[in-house]
Structure formats: C-alpha cells, structure tokens
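Moving on, here comes subunit A:
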Amino acid sequence: MPGIIINGVEIEFDEDGFMIVPDLWNEDVARALAASEGITELTDDHWKIINYLRDYFKQYHIAPMVRKLCKETGCSLKYIYDLFPSGPAKGACKLAGLPKPTGCV
Partner candidate 1 sequence: MPEYKGMVQPVRATLEEMRKIHIEPVPDELKPEKAIEYLDQIRKKFRSFVMAMESCTKCGQCAENCHTYLGTRDPNNIPTNRAELIRKIYKRYFTLEGRWFGKLVGAEDISLDVIEQWYSYFYQCSQCRRCAHVCPFGIDTCEVTFIGRQLLHWLGITPKLHASVGAAMERVGNHTNLPKPGIVDTLEFMSEEIMDEFGVEVEFPVDKPDSDIMYIPSSADFLLNPYTLMGAGMFFTYIGANWTIPSTVTEAGNFGLLFDQYWTQRGNVMRLLNAAQELGIKKIVWGECGHGWRAAKMYIPSLADRPVRWPIVHIHDEIANMIRNKELKLDPSKNSKPVTLHDPCNYVRACGLNENMRTIIRAVTTDFREMTPHGMDNFCCGGGSAILFDDPEMYQRRILLSQKKAEQVRATGVGKNGDGILCAPCSICKAQLYPMVEEHELGVEVKGLVDLVGKALVWK
Partner candidate 2 sequence: MKLLIGQILPYITVTLFTLGILYRLGRWAGARIIHNITLSPWLQTNGQVAVRIGSEAFLFRNLFRFDLALWAGAFLMHFALLNVLGGHIVGFGFLGEQFALIPGLGISPELSKEMSNLLGTTFGILLFLCLLYLLIRRLTLTKVKQVTKPSDNLWLIYLLVLVGVGDIMRLFEQSFGVEYQLVRDYIVALALFKPVVGMELLNNGFFLVHFLLVQILLIVFPFSKLMHLFGMFAERWIVNRVYKDPAPGLPNVDVAAARAAGIGLPSDAAEEGV
C-alpha cells in the first residue's frame, strides 16, 4: 500500500497496510485506513474501540488481550468483527495505528 498525504504529512504503510510510524496517527489517518478496510463510516462504537486501543497502547506499548478489549468496551468479539471485518488485531489495531501484532496470533 503506497503512502498517502494527509493534512500535508506523508503517511507510509507496510505491505499489510499498517502504519510504519505510528506516532503520526490522527483521526484522518484512521478514516483513510477505514476506507482501505472497506469500512464506509466510523461510528461511535468504532471510535470507542479505536480510542481504547490507543490509550492502552500508550500506557503499555502493546495491544490488550482480546478478552480485555471486549470486556472494557462492552463489545462482544462477534460485534468487533462486525465493526472491523479483519478482526481486532488486523482490523481494529490497524485503524488505531498500532503496529501489526507478531507471533502466533
């Protein structure tokens, strides 16, 4: 996925569409990424999850356990898949500007 220019800043992505420099994240980046994931509109529930992921990542430098994400946001895993068709790791984390999860995930 080629880089795009948002608000005058060039944002680069890796082959899987994850941000190479997560610090450059802003809401417009999330919207651009949503379009690439086939999500037409970011609803309040989308933002709730994105913001939770960002806050957690800021504090712990890692994405939360999926179970914790569900519990803290009150969204079932199935609902998260409805919101982000690629799932919590490859969909929601991507939109929140988190790095791509590695390992056996």
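FYI, a contact is a pair of C-beta atoms (placed from the backbone, for glycine too) under 8 Å apart; a residue touches a chain by one contact, two chains touch by 3 or more; residues count from 1.
Selection rule, in plain terms: all candidates are chains of the complex that A comes from, given by their letters.
In this text, all values refer to a predicted model and were calculated from it rather than measured experimentally.
Enquirer: With reference to the defined contact criterion, which of 1 or 2 touches subunit A in this complex?
Expert: 1
Enquirer: How about subunit A: which of its residues touch candidate 1 in the complex?
Expert: It comes out as residues 14-16, 59-68, 89-90, 99-105.
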